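What follows is a single structure, written as structure tokens, with notes after it.
Just one protein chain is left out here, and the rest sit where they should.
After this line comes subunit A, so read on.
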Amino acid sequence: MLKKVAVFIVFSLLAMVSLVGCSTEGSTEGSEDGQTEITYFSFSATPDYEEELNQIIEAFEEENPDITVNSELAAYDDYFTKLQTQIAGDNAPDVFELNYENFVQYASKGTLADLSSFIDEDDSFNPDQLNEEAFKAYQYDGKQYGMVESFSNVLTFYNKDLFDEAGVDYPTSDWTWEDERAAAEKLTDQGNNVWGTYAPVTMNEFYKVAAQNGGQVFDDEGNPTINTPENLEALQYMVENVTEYGVSPSPSDMSGQASEDLFKNGQLAILHTGIWMFGQFEDVPFEWDVEVEAGNTQKAHHFFANGLAVSADSEKQEAAYKFAAFMSASDQAAETRVEASWELPAITNDDILSPYLEQTPPENRQAVFEALDSLVLPPVVENWSRISDVTNQEFEKALNGDQTPEEVLNTLESEYENIMNQ
């Protein structure tokens, strides 16, 4: 018996050794004939802007003939799972996209390369070329760990045809929650499955709505401040649009359909969504426009930034940095983005930005810039995805009428404490 076991173990060891041998042989560095090959991993290019990304890469390769960029794409929902697994497997892409919320977590774990020295040596790039706030968003501990490429925000999108039919005045920049709800009540036509307004009842929407009422989910030190009167009022506003007033579709009305599709179908008069939808809404068979968001005690707008970071483990950091700087600050990248309305390049050069304002739809593109005056950054706390999952779960209970908004906030207060003390 013992012998059998011994033979078994020897064979398994042999097997493992031979496999390990194979894998080391396979991974040779791809730098023949002075050509450096780097991998770029992106979420914002898919599904609508793959063409544009290829154009930018081509322009980059033309300027840097010794560098080849291989792009890998993954939808946002799967992106971070893939990225994290690649990093764990010592197989990280040389340069990859990070949104602001996730940037801090990656920087704090030492997975990103410090780009400061590359920036100092780079004659073609000067931080002045970029929006200062956005550039600084990618600093951690005083070091530059990323290059901001674009930003985006969320606006009030509205279907002009539905407003005209219902004889309701278009939204204005002075709108408050009450104005929006009053308009939505007139616009809602439940018999035909048309609703006045829609915003997801989730954490991502809530922290902004709370800010429109002077509330915060976390204070400046990162301590949870979820259970406050301001936040309660914000949650009540969001929930009651569905439960009390019926001006927003309930989860069962939606039953798995995307709010963007409902808007395209002409079933939503107002939709709160990001300016990254401009491209997709281009061809809808009705007139639409955007306006800054309604507030309550004050205005508040989402602010999302995307940037490129270089892997700390990459052996081709310089080439990777060059590409990151190109995506971030080059005129070619910015022009391509502007032309396709692929978010907003974070550059300061007005000559390049002005075509963005001239394009239609929507007419009122100026709102994109007006919204920047009242931006609220996404909370950056550890365990953010767990906290938002728990929050969304509890919000669902409020939408289903199983719990009141008060009860939900009480539960969340203790849940947050549990999670953050682990």
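Definition applied: a contact is a pair of C-beta atoms (placed from the backbone, for glycine too) under 8 Å apart; a residue touches a chain by one contact, two chains touch by 3 or more; residues count from 1.
One rule holds for everything that comes next: contacts and distances are computed from a predicted model.
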{"item": "Options \"RedB protein\", \"Diguanylate cyclase\", \"histidine kinase\" or \"Sugar ABC transporter permease\": UniProt name of the undisplayed chain", "value": "\"Sugar ABC transporter permease\""}
{"item": "Omitted-chain contact residue, chosen from A:35, A:81, A:172 or A:298", "value": "A:81"}
{"item": "Sole residue of A:99, A:227, A:332 or A:383 that reaches the chain not shown, by the stated touch rule", "value": "A:383"}
{"item": "On subunit A, residues whose C-beta touches the chain left out of the figure", "value": "3-4, 7-8, 11-12, 15-16, 19, 81, 84-85, 87-88, 106, 109-111, 250-253, 255-256, 383, 385-386, 389, 393-394, 396-397, 400, 402, 422"}
